[in-house]
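A protein chain is absent from this complex, but the other protein chains hold their places.
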Amino acid sequence: MRDDRMKWAPAGRELATFEGDGFRFQCVTMQSQALVSASDILTRMPDALGWPDVICGQSYVLSLRRDRVLVVNGPFVQDGWDSELSQAVSDVTDALTVFEISGPNTLALMRRGAEISFEAPSRSASRLLFGFGVFAYRYESHDTVRVHVNHAHSDAFAQALRQAATRMQATLT
Amino acid sequence: MQIFICPFCGPRDEREFHFEREAGKIRPDTTKLVSDIGWSDYLNEQRNTKGAVREVWSHLPCHELFVMERNSLTMDVIYSTSRRGPVT
Partner (left out) sequence: MTSYRIDHGGLIDRTRPLVFTFDGRSYTGFDGDTLASALLANGVRIMGRSFKYHRPRGPWSAWVDDPNAIMNVKLNGREFPNCAATTTYLEDGMAARSVNAFPSAQFDVKGGLDLMHRWLTAGFYYKTFMWPNWHLFEPVIRKMAGLGEISRDVFEDYVSDQVHDCCDTLVIGGGGTGLAAAREAVETGENVILVDDQKTVGGGLFRTGLIEGQAAADWVEAQVAAIESGGGRVMRATTAFGIHDHKLVGLAEHGKFGCPPRLWRLRPGRIILASGALDRPITFANNDRPGVMSLDGACEFLARYGVLVGRNIATLSNNSGAESSARTLEQAGANVVTLDPTAGHACAIGGKRLRGVELNGAFHYADTILCSGGQTPLVHLWRHAGGKLDWNDDLQAFVPGKAPEGMIAVGSANGFFDLQHALDDARAVGADTARPNKKSSYKLTPLWPKPGSKGRQWIDFQHDVTIKDVELAARENYVSVEHLKRYTTLGMASDQGKTSNMSGLAAMAAVLDRPIPEVGTTTFRPPFVPQPLALYAGQRKATLFSPLKRLKLEPEHRAADAALVEYGGWLRPGWFGSGDPTEHIFNEVQLVRETAGIFDASPLGKIEILGPDAEAFVNFAFYNTIATLKPGHVRYGFLLNERGIVMDDGVVARLGDNRFVISCSSGHVDHVRDHLEVWRQDCNDPERIFVHDTTQHWSTVTVTGPRARDILEKIDTRIELAADAFPHMTVREGTFDGAPIRVARVSFTGELSFEVSIRNTYATALWNALLKSGASIGAGPVGSEAMMILRAEKGYIIVGKDTDGLTMPHDLGFTVPRLKKKAAFIGDRSLHMQVGNETDRRALVGLEVDTGSAMLSTGAHIVADGSKPRTLGYVTSSYDSPTLKRPIALGLLEQGAERIGEKITVWHLGKTVTATVCPPCFYDPEGVHLDA
């Protein structure tokens, strides 16, 4: 029962754009994000991409599981179970904060938080990064990565990334 | 960090995984009569082999539940197999 209001920096402060040596970190607004689950969803949506595919465009689909995708900026679909299409839909637009890391040191920065490389493919964009469960994928260019983080942990994730960037840029000499 | 293999996502850091139990256990049908020993064995019996072990793991990023065979001495991962068949 301890008043910790001073211990934690006010929520939202960490989300500001920051730049460093060979990278840029910023928050991106999404129109909509929807979880769509169906046992054959990947056959229905062959355009669902994973890692290290470079995803382009305003609207796209992320492959998350054998039976789930995340539709980004797609057309509106009603939440719930559609028994005709046999699919489940949930709006998660406000559940995920989206960050974008760009620049030649993007991968070097991400390697502070996971054993990750552009040479090791994965069918899913879902992984752990700095201990947080995220969706991560390349976007528009080979050294730009978008990361979807649970809303409640977006401050902590941004803080972890900032600190890692500071460590990365600190010289040992 | 060890590298485990999710049947869907591929090779990933062990920290993405959660151990569930030894493979090979079948949940008794509790709508029928189940003896105390039968239920206790289901809950508590562990072979805990020295060498090749078959285990049920879940991969937390995609929640795939699967079977992984590992060597409990050398820590080698022998194979991973999905419990749900190939991905369609």
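Chains here go by letter, A and B, matching the order in which they are written, and residues are numbered from 1 within each.
Definition applied: contacts are C-beta pairs under 8 Å (C-beta built on N, C-alpha and C of every residue); 3 or more make two chains touch, one makes a residue touch a chain.
Note that the structure is predicted; figures quoted are calculated from it, not measured.
Participant: For the chain that was dropped from the view, give me its touching partners among the shown chains.
Facilitator: A, B
Participant: List the chain A residues touching the unshown chain?
Facilitator: 1-5, 7-12, 35, 37, 39, 67-68, 80-81, 83, 86, 88, 90-96, 108, 111-112, 114-117, 131, 150-156, 159-160, 163-164, 167-168, 170-173
Participant: What residue numbers in chain B mark contact with the hidden partner chain?
Facilitator: Interface with the chain not displayed, on the chain B side: 1-3, 18, 20, 27-31, 34, 36, 39-40, 43, 58, 60, 63-65, 74-75, 77, 83-84.
Just so we're on the same page, only the chains that are shown with their structure count from here on.
Participant: Roughly how many whole angstrom separate the Cα centroids of chain A and chain B?
Facilitator: 28
Participant: Hey, which residues of chain A end up touching chain B in the complex?
Facilitator: My answer: residues 39-40, 42-43, 64-66, 68, 114-115, 120-124, 126-128, 131, 133.
Participant: Which bits of chain B are touching chain A when the two form their complex?
Facilitator: Result: residues 1, 6, 8-13, 15-16, 60-64, 84, 87-88 of chain B touch chain A.
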